[in-house]
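Now for chain A:
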Amino acid sequence: MTLLDRPAGRIALLFGALLLLATAAGLQAMRDARFQTDQPAREVLYVQSPAAVSRLALSYDALASDIYWIRAIQHFGRTRLNKDDASDDYTLLFPLLDLCTSLDPYFNIAYRFGAIFLSEPPPGGPGQPELAIRLLQKGLVARPTKWEYLQDIGFVHYWFRQDYKAAAEWFDRAAKVPNAPWWLKPLAAHTLASGGDRQSSRMLYRALAQSDENEFMKKDAQRRLRQLDALDQVDQLNRIVSTVKEKGAVAPFTWERFIRSHILRRVPTDPDGFPYRLDEQTGSVTVNPASSLNPLPTEPQRASGTPPA
Partner candidate 1 sequence: MTAAVETFELSKDYRVGFWRPRPYRALDNVSFSVEPGEVFGFLGPNGAGKTTTLKLLMQLVFPSSGRATILGRPVGDLAVKQRIGYLPENPYFYDNLTAEELVAYFASLFGIRGAERRKRVARLLDDVGIGAERRMQMRKFSKGMVQRVGLAQALINDPEVIFLDEPMSGLDPLGRRDVRNLILRLREEGRTVFFSSHILSDAESLCSRIAIVAKGRLVAAGRVSDMLAFRVLGWEIVLDDLPVAPSSDQWGGRLRRVTRLDEKRFSIELSEDVRPEETLPLLLARGGRLVSVNPVRESLEDFFVRQVNAAGDVSRFLDDAPRVTVGKSGETVTKKAAAGSGRGAQ
Partner candidate 2 sequence: MTTILRIAVQVFKECVRDRVFYNLVLFAVLLIGVSLLLGQMTAGQEVKIIKDLGLAATSVFGLFIAIFIGIGLVSKEVERRSIYSVLAKPVTRTQLVLGKYVGLQLTLAVNVAIMTIALYGVLAFYSWTTPALAKQAWEGPALDPAILKASYLILVELSVVTAIAVVFSTYSSALLSAVFTFGLAVAGQFSADLKNFESIVDSRALVWFLRGIYYVLPNLASFDVKLQVVHQLPVTASYLAWATMYAAVYVGALLIIAVVIFSKRDFK
């Protein structure tokens, strides 16, 4: 009678099998600890041509486009989180978004997000505003009357390329679309007149924060507004320091001195709650490097040379 014939024998054998499986798991853990774990392969896009992918997807283009969209987000998120890893960059972002929108030309969010992500300067993004504009223009081919895309193009010109004339032109075109919101026309005018100052920027962002299109976009616009507030506050604080310096104050400059002198009531914090940094020697005020508002936008050139309002 072999082991297999007895029920107890069979149970024993099964138990033995279980032990072997546990051993396998243990060996796996050991391997991970001992040997160099596999480097995650660099993400590769095998098929880059939209026409080819469209054929491969047969009639499931929309679903394929969703998959590329998810990949685009993950690619962006992962690269952003690994800021220190220099080997990671945003090279696949445009191809992925391009594929996504070729498969589904009506994929609204891909165009709008794409524009923002692509324009963002490093290390937050690839800093490719030209590609962002190209993507938006592709969106316009599918939906020529989507004023949001026209506005977005204007915005990219304004903020990331500092080309105010072009920005104003695009805002104007957006305003001409039937059903466009009323504030595009004044925005175009204002941009032309004093483009590059915080006031028009504020107007722009307020407009975006009002658009109900997307929760994410709204939050992003609100954050930009807080950044502008921070810049305002920094300027204000710097003026206070200059005034104090004119009156003869010398280093070291600390917030405690200002508080003791009753100039300030407490340590000033930016809209996100991080205290501003005061340089002890020079007295210049900057936003805390740890602040979540960083990196602050670079101040665009002023069109008419007036100081920021």
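Candidate entries met the following condition: all candidates are chains of the complex that A comes from, given by their letters.
Methods note: contacts are C-beta pairs under 8 Å (C-beta built on N, C-alpha and C of every residue); 3 or more make two chains touch, one makes a residue touch a chain; residues count from 1.
All values reported here derive from a predicted model rather than from experimental measurement.
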Touching candidate for chain A, same complex, options 1 or 2: 2
Residues on chain A engaged by candidate 2 in the complex (per definition of touch): 55, 58-63, 65-66, 69-70, 73-74, 104, 106, 108-109, 113, 212-216
